[in-house]
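Written out below as structure tokens is the structure these notes cover.
With one protein chain held back, the other chains of the complex are shown just where they sit.
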Amino acid sequence: MTQNSAVSQILEKSYEYGFLTEIESEKIPKGINESVIKLISAKKKEPKFLLDFRLKAYSKWKNMKEPKWADLGYPDINYQDIIYYSAPKDIDKKNSLDEVDPEILKTFDKLGIPLNEQKRLSNVAVDAVFDSVSVATTFKEKLAEDGVIFCSISEAVQKYPEIIKKYLGKVVPINDNFFAALNSAVFSDGSFVLIPKGVTCPMELSSYFRINSGDTGQFERTLIIAEEKSSVSYLEGCTAPMFDTNTLHAAVVELIALDDASIKYSTVQNWYSGDKNGIGGIYNFVTKRGLCKGKRSKISWSQVETGSSITWKYPSCILKGDSSIGEFYSVALTNNKQIADTGTKMLHIGKNTKSTIISKGISAGHSKNSYRGLVHIGSESSGAKNYSQCDSLLIGDNAEANTYPYIHSQRMNASIEHEASTSKISEDQLFYLKSRGISSEEAVSMMVSGFCRDVFNKLPMEFASEADSLLELKLEGTIG
Amino acid sequence: MSSKQIILEVKDLVAGIPGERILNGVNLKIYENEIHAIMGRNGSGKSTLSKIIAGHPSYEIISGKILFRNIDINSLEPEERSQKGIFLGFQYPIEIGGVRNIDFLRVSVNARRKELNQAELDSFEFEEWIEEKLDIVKMEKNFLDRGVNEGFSGGEKKRNEILQMALLEPIISILDETDSGLDIDSLRIVAKGIKTLHSNKTATILITHYQRLLNEIKPDYVHVMKDGKIIKTGNKELAIQLEESGYEMLETINK
Partner (left out) sequence: MKEKLTTEWIESLPKINGSFSKIQQDARNFLSEELLPQKSSEGWRLSNLSRLRDVFKLPINTTKNSIQIFLNSEDIVKADISNETIERINDDDVIKYLSDNNLINQSSNFLATLNNAINNNLIALKLKSKEIQSLEIVIPNSKKELSTSRVILIVEEGASLEILEVIKGSEFSAHSHLIDIFIEGDSTVNHGLLAVGESSSKLLTTISIRQKEKSNYSLTCFQEGWSLSRIEQYVNQLDGNASTQINGLQVSNNQNQLATHSLIRFDGPGGNLNQIQKSISDDQSHSIFSGSIEVPKIAQKTQASQLSKNLILSSQAKVDTSPQLKIVADDVKCNHGATISQLEKEEIFYLQSRGIDKKRANNLILNGFCKDILNLLPCNLEKWSYLSKYLNPIN
């Protein structure tokens, strides 16, 4: 078997989360206008400030243009053809987990995220989001003992309106970009986390996003606040059924770390990526940004991106507090006709700020995988340091790997280092492993895992295996 | 002699890369408990022969056969050959960044164990088991946590090869210039390892330029290759002769 055919066979494993759950949903009519926004807000019984927030965002959005600069070729999205709110019908009853529709519980079971008391992941609290709404949050009481708030953002709006009002839209302003504005206008649900002063969150927190409806956009909103000297590790996972139409996912994630706080945010993204010919799949246009507001605060993004038909995402850090630290660790695997355009922005504002970027892109099939990143050292940011490393691995001669780093420095005593390389799995390496009894499939998978090791090491222990099994979906037979 | 089992037989092997013949009719029979040395100048076809036996995809067999324990292995993938007990010690072991040596070794060993109907080892069992093997090649445990051959010195790479040989317990080991680039201490360690692992049920082929390794490991047969053929076969004396008078003396023999 030649190397390429072996590799492509391995890559053509099917998407095992593509099933559709039969469940009655309550949907509002297609399209977006002021009355739709008012309707969403009313359904969620929101306070006035939030309706105003939404309406302001909508009026900004109306005058914004969809960005074209990421050289992504995709057909125009008809924003009037999307349903902006869809919820499982019995949503109001969700006081106890036992009351949640068993079909939904089964769905999450099937996705490997059991929500039942008995089967729960032992050291992980999960907020499960099904289409537009959060259906269950586990371990809430246990977390409350430490003062940790972990709930859906809708619940937080009701219970902690002052906190929401204070922080929502502060890191990602409502008019930040086209998709962030859209999200600000119509966001349906998402997760909210607050770690109080001095608390180390006793368990991993996790959100699991499931798109079930084909014609519904998903616009979730996540807000995480880590108060002074607190720390938290958070993971989000994503899957969707297979539809031959494209579904829009435009999320906004805002992180805020105060003095000496640390937030680690990990994503394992496996939205449906479309079929071999690029039909269907999720358009994943998300805005993720963290503000290191306090001194010595730290925000670390890790991501494993394997899904979506188009991913367009740049989790960023604003390093405002002196001696704050930003990190970005990314693995993006694209196959078939997938497009991933991902990277980060590290904005150094405070003194002695540090950032590290490690990006690993793997492109196979006819896919296109780009790293796009900005390192900006501002004029006040003396002693700033950045290290970036961007490696690409090409599998097959129709895949594309691009690297677009932008580096800007206005400080003489800052230091910036950027390294990048592009390579392929060499025939010699493959033969060496095969000559030691290892099959092509396993050999390729080992080498891809090895290529990503720097990043996998950064994932929280509990989720390292999840990331691995995700890669396994496309590269079966990983080690360990 | 006839009671001995045959391990490897190469019959009239003509082979090369597309557009170029490298082997022009190689014949070789190797029985258990034998050590063969194959000598010859650069480009004589020694390394090609070893890679073809291991199933390297860049080479094609034009005619002839390779039989391993009387079975034609032509259509077998390299991993299947390895699982059956054919081991190639690389002249230039390949570096594979990021893949931990110990993970690689365990997957490799388990593939072989599966073939032998032995239970696969989990990572704890494997770690225990490998520790005793490390001593054969005098390797430190921290070797195992590094990437496969990544940043290894020449001597470390060759010792890693012998370690793999020790772990896989092959039926036949073909060691391609395992002695090249080694200092005298590493050479002794490597030679000792090879001797330890050789048994009356296995066979070894040493491919080498020099007498040096053959002083440490005494071969039963010495073959000299030239232009893709074995032009002379003898015993250890032939190797000594070659060392003294060089390959020129064979030029005349060949004519």
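All chains are identified by letter, namely A and B, in their written order; residue positions are counted from 1 within each chain.
Here, a contact is a pair of C-beta atoms (placed from the backbone, for glycine too) under 8 Å apart; a residue touches a chain by one contact, two chains touch by 3 or more.
This is a predicted model, so every value here is computed, not measured.
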- Going by the touch rule at the top, give the shown chains the omitted chain contacts. A
- Cross-chain touch to the chain not pictured, restricted to A:I77, A:I163 or A:A420, is A:A420
- Note on the structure: Among the options A:C151, A:I282, A:I358 or A:A399, the absent chain makes contact with A:A399
- Would you write out the residues of chain A that touch the absent chain, in ascending order? 377, 379, 392, 394-424
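Heads up, the rule we're going with is that only the chains that are shown with their structure count from here on.
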- Message: Suppose each chain is reduced to the average of its Cα coordinates; what separation in Å results between chain A and chain B?
- Response: 49
- Query: Once bound in the complex, which stretches of chain B touch chain A?
  - Reply: 54-58, 77-79, 81-83, 88, 90, 93-94, 96-100, 103-104, 106-108, 111-112, 115, 123, 147-148, 164, 168
- chain B touches which residues of chain A in the complex? 1-3, 426-429, 431-440, 442-443, 446-447, 449-454, 479-480
